[in-house]
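A protein chain is absent from this complex, but the other protein chains hold their places.
The first chain written gets the first letter, and so on, giving A, B and C; residue counts start at 1 in each chain.
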Amino acid sequence: MTYFADIAPVTYEGPDSTNPLAFRHYNPEEVIMGKTMVEHLRFAVCYWHNFVWEGNDPFGGQTFERPWFPADTMALAKAKANAAFDMFRILGVPYYCFHDHDIRPEGASLSESNARLHDMADYFEDKMKSGPKLLWGTANMFSNRRYMSGASTNPDPDVFAYCASIVKNAMDVTHRLNGENYVLWGGREGYETLLNTDLSRELEQMGRFLSMVVDYKHKIGFKGTILIEPKPQEPTKHQYDYDVATVYGFLKRFGLENEVKVNIEQGHAILAGHSFEHELAMANALGIFGSIDMNRNDYQSGWDTDQFPNNAPEAALAYYEVLRGGGFTTGGTNFDAKLRRQSLDPEDLIAAHVGGMDICARGLKAAAKMLEDDALEAARRKRYAGWEDVDYLSPAATLDGIAAKAETHALDPQPVSGKQEMLENTVNRYV
Amino acid sequence: MTYFADIAPVTYEGPDSTNPLAFRHYNPEEVIMGKTMVEHLRFAVCYWHNFVWEGNDPFGGQTFERPWFPADTMALAKAKANAAFDMFRILGVPYYCFHDHDIRPEGASLSESNARLHDMADYFEDKMKSGPKLLWGTANMFSNRRYMSGASTNPDPDVFAYCASIVKNAMDVTHRLNGENYVLWGGREGYETLLNTDLSRELEQMGRFLSMVVDYKHKIGFKGTILIEPKPQEPTKHQYDYDVATVYGFLKRFGLENEVKVNIEQGHAILAGHSFEHELAMANALGIFGSIDMNRNDYQSGWDTDQFPNNAPEAALAYYEVLRGGGFTTGGTNFDAKLRRQSLDPEDLIAAHVGGMDICARGLKAAAKMLEDDALEAARRKRYAGWEDVDYLSPAATLDGIAAKAETHALDPQPVSGKQEMLENTVNRYV
Amino acid sequence: MTYFADIAPVTYEGPDSTNPLAFRHYNPEEVIMGKTMVEHLRFAVCYWHNFVWEGNDPFGGQTFERPWFPADTMALAKAKANAAFDMFRILGVPYYCFHDHDIRPEGASLSESNARLHDMADYFEDKMKSGPKLLWGTANMFSNRRYMSGASTNPDPDVFAYCASIVKNAMDVTHRLNGENYVLWGGREGYETLLNTDLSRELEQMGRFLSMVVDYKHKIGFKGTILIEPKPQEPTKHQYDYDVATVYGFLKRFGLENEVKVNIEQGHAILAGHSFEHELAMANALGIFGSIDMNRNDYQSGWDTDQFPNNAPEAALAYYEVLRGGGFTTGGTNFDAKLRRQSLDPEDLIAAHVGGMDICARGLKAAAKMLEDDALEAARRKRYAGWEDVDYLSPAATLDGIAAKAETHALDPQPVSGKQEMLENTVNRYV
Partner (left out) sequence: MTYFADIAPVTYEGPDSTNPLAFRHYNPEEVIMGKTMVEHLRFAVCYWHNFVWEGNDPFGGQTFERPWFPADTMALAKAKANAAFDMFRILGVPYYCFHDHDIRPEGASLSESNARLHDMADYFEDKMKSGPKLLWGTANMFSNRRYMSGASTNPDPDVFAYCASIVKNAMDVTHRLNGENYVLWGGREGYETLLNTDLSRELEQMGRFLSMVVDYKHKIGFKGTILIEPKPQEPTKHQYDYDVATVYGFLKRFGLENEVKVNIEQGHAILAGHSFEHELAMANALGIFGSIDMNRNDYQSGWDTDQFPNNAPEAALAYYEVLRGGGFTTGGTNFDAKLRRQSLDPEDLIAAHVGGMDICARGLKAAAKMLEDDALEAARRKRYAGWEDVDYLSPAATLDGIAAKAETHALDPQPVSGKQEMLENTVNRYV
């Protein structure tokens, strides 16, 4: 008898189903562009929002009543894991994700915390035999007060050292559980005020830390991808991994652009002033696309709302960029999404994921069709076709050389319609 | 008899003056930290907002009535120049800035436009004998409809070629007039919709163009600095030179990080979600700080308001970062600021600059005192002092090595107050 | 031979059509909930963005080349009208909208401007015999420099008087052309700085002006609705008709809440920090819903982008609120939308409207089905059902009386799930 005892595994019933706990669009084994939907989407459920978060917000306390709360003993941690794997089973997802801190109670010492992590990993290893695989592991280095001034960017080198141990162990566990990626989200890697911050030094600390993470990955033979998850702010006023372009510059600076990729969250894109598809397209252009957190931000809220996706046209534009870039390799579609704190029931947890997965499925199908029909890409190729006839981008070209040509030919380039509305209409034929 | 005929040169009258056209804080020859204020601040006045802009906004037409409008003949362009240099003289500024398009009427052909530019440069050269120097020149590649889809990032290579000629000539003129910098602001280097945009190609085009600009600078022996001015959006939905960190990544990608620096505008920092001092500190940390556009954005407006600075504490924080980084070299303090469109009178133009210069002077003086008193820096050094005793940042350090140390020593780092409010109070002792 | 010469009237071809100039969802005579789509949606095309705007933005000039530009003679104004009515015919819309200033060239004097307005109204009257009806007329009191400091809120009473004449004549013409509403958008009714603004007086001026407008409506027997269009800012820093709730307070203050309703624009809702459906629901709750401007704002741009709608789920939520409130009476669905300035071709004008109308049609159909199926409303009724058993809202109820009851019964109310995600999933069954 479990937390979700009376909820049957969710199955595909087709678009006409009115069963709130059935898939209407996500048909796992349906083949799209040569791959099944399960292979394309690579869905993952997150541990933290679903099983750890108690419903608190800045003005209110716990709303959820889960039998494993406060999960401060190993017994409760296992009860939590039982519920989690039960939900994974009901949803039929191929992957899940966790922070070290999500799965083990904090110990009285660093060593005890580490030991508990490994004990819980044993427990998970067993459950994973019949359950989902690990899309990525990560370490929570932002909740405890010791991280209040940063993790690897802390003014206190002891915190840096502490984090080395935390990340090493989280990587060890991720490796052991065959995680396909390891993620770093620097929630406290930023500042509250420049007045007490040595920006230059903190960036150096963060760069060095990441380099050591990459070295350690190779040392232990972890074949997964190291991912950074950009976010512009919150909890800190400014977070160093602001957005995809910022992370790219950081990686280039430390020579890590071929070692580290990005995990892009829709909500974080919005908070950074970008559309989700912008961040995806930028990551593809810069060669650092890795994985996605498919949770949206409310467009009118200035903080991270981490809501389940519910807009199919937006999902279509996102997967269009994913597919244009070749699709996921080690990455996948994680739901770093949380219920609204008023959604109290076990059924809400299931339904929210079902709805989110269906939106992604609709998005994927529309995106695939748009690619196959080639209407958008044909228009794009045509728009830039003139470049095939010139060599202005060759290393031999010079400013004055090209200028002379422009003057000699008395160039007077005439603008051509950008056709934005017609292209938007085209997209709307598919979504 | 000129446009400002009855306005006398502005002089320093001290803080108690109530003369609206006197400096109360900017005392050009006053020495601060070993340099005069004129040397520290290196004020420049911009040509475009003051002498070209007619007061239009998206919902209204011309409000200003300047005798040289519409400045579409060489005679009117010279009348405009006469007024401009008259204002420079009244304000006593050491520098000014211009776009090619500001100073010459567009010609019927590219060649005629270029020829007119050189003719106007002759006219300026003469005036500059007794007037201010050129802080920077730049080219307007965003107003004409030919640039509607981009300049160097245009889908049409003819536009790219046209821009090569435009920039080459603007650089030639800047070089001839002994400009100390050359600026590129990519107002149309971005996109309106991803649907018709080849992001990857456009970034390549822009990178190649900038590389050629740098090469051309060396070819002609221009000793000034090449500057990029970041802005996140407007006029386009997304602009590639989004903010300082983004520009840094772009420069690194094309190997230009030692060749190009940034011109940071307060208003653009705000639009990108940053404080001005953040962008300055980031540019210093990344080694690409160049110059500033000292015009603010209204905090409640989502478009570029380009207002004169009027908040002394904010100016102090900005100059604090400038001074901490060693101050300007070739850069300076430009006012890329425009009057409100209801400020119709010649006197408004003068008064707005006087007020802005005084705010900068107050900011500089406060910043210098804060640096000299060392209160902030002492606190900052102390906060990171623990790092002197560890070698975690050395290339030999490893994640597992440091982790082992943390575990062996059973580290349990205790947080220390960040003292933000006390530091803010400290700042308020100086402003 | 007209501007759209080779474009045939747009017809409904069904969802599988790939004809870019056909309706795939808008089937005018299709009956939904007892009314045809044409009756439900009451589409209107705006004159200004389509036929007056030249493609300018704050950093660039004209991009469009229409044969009637600059439309500064009566002959050109008529050529413009010919093109406009031709487009109305091609689209088959039942309504259009205009500002006085859109249709007549500004005269050398107020009287000449008025006279020209009436002359053009004659011309329109004739065209309307076989063309669309007038959804609403309005007056442009923001473009000319005389309005730079406000229209009815101007510090100069002569401007107030001038506006009286402008509005009187615009109302006369709207009345004559059987307009079904008259709209006021106060683009300059706001302030740039509080420092020179008498907020209290300006609100009085605006209230008095509106009262006189209402009186005049009755005097001439105009049966249409007076509408205010809220917008928070732009062009001014602050606009008095900020949002629906603000307009409601303003109307209450001047006793006009039964005389004036609101025309709500999606883009303005976004700029004010609200969702579109919020503004619609609020107007319904306050009893002042009138009409809609169905143009969206880009979620990442801080200025009024006035784009054609392209997101069907959003349109569904909007029409759901419209239908819940009983649908339009005198109001309708206006497109206060403009092409992107790169969309140069006549065909772009047509296609943009076709796409927008189809999105609205999809939204309407989904909204109607949701209402008919009652799933959302049943859940809503159930959630508040407890209120049927209490009389706490009766005038006789008192705080201490209810408090005593709560204490006596030792109330300990237990929260119930808000089911947000499940309701969002329900919506997604229809869109």
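Criterion: a contact is a pair of C-beta atoms (placed from the backbone, for glycine too) under 8 Å apart; a residue touches a chain by one contact, two chains touch by 3 or more.
Fair warning: this is a prediction, and the values are worked out from it, not measured in the lab.
*Asks:* Just list which of the chains on display the missing one touches.
*Replies:* A, B, C
*Asks:* Looking at the full complex, which residue from B:139, B:228 or B:352 touches the chain that isn't shown here?
*Replies:* From the options B:139, B:228 or B:352, the contact with the absent chain belongs to B:352.
*Asks:* Among B:344, B:371 or B:404, exactly one should touch the missing chain; which is it?
*Replies:* B:344
*Asks:* Can you tell me which of C:2, C:284 or C:330 touches the chain that was removed from the display?
*Replies:* If we include the chain that is not displayed, C:284 is the one touching it.
*Asks:* Among C:8, C:31 or C:416, exactly one should touch the missing chain; which is it?
*Replies:* C:416
*Asks:* Touching the hidden chain in the full complex, which residues of chain B are there? Just list them.
*Replies:* That gives, for chain B, the contact residues 18, 20, 24, 63, 270, 273-275, 299-300, 308, 310-314, 339-340, 342-345, 347-348, 351-352, 354-355, 358-359, 415-422, 424-429, 431.
*Asks:* Residues on chain A that touch the omitted chain in the whole complex?
*Replies:* 55-63, 142-145, 147-149, 187-188, 192-193, 233-235, 237-238, 271, 298, 300-304, 340-342
*Asks:* Even though one chain is hidden, which residues of chain C still touch it in the full complex?
*Replies:* Contacting residues on chain C, toward the hidden partner: 109-111, 114, 145-146, 148-149, 154-162, 164-165, 167-169, 192-201, 203-205, 208, 212-213, 215-216, 219, 232-233, 238, 242-243, 245-246, 248-250, 252-253, 272-275, 277-278, 281-282, 284-286, 317, 321, 376, 379-380, 383-384, 386-387, 389-390, 392-393, 397-400, 402-407, 410-416, 418-420, 423-424, 427.
Quick note on the criterion: only the chains that are shown with their structure count from here on.
*Asks:* For the copies chain A and chain B, give the interface type as same if over half of its residue numbers appear on both sides, and as different if under half do.
*Replies:* Counting which numbers both chains contribute, over half are shared, so the two copies meet through the same residues.
*Asks:* Using mean C-alpha positions as chain centres, tell me how far chain A is from chain C in Å, no decimals.
*Replies:* Whole-Å distance between the two chain centres: 38.
*Asks:* Could you list which residues of chain C touch at least two other chains?
*Replies:* 63, 300, 340, 342
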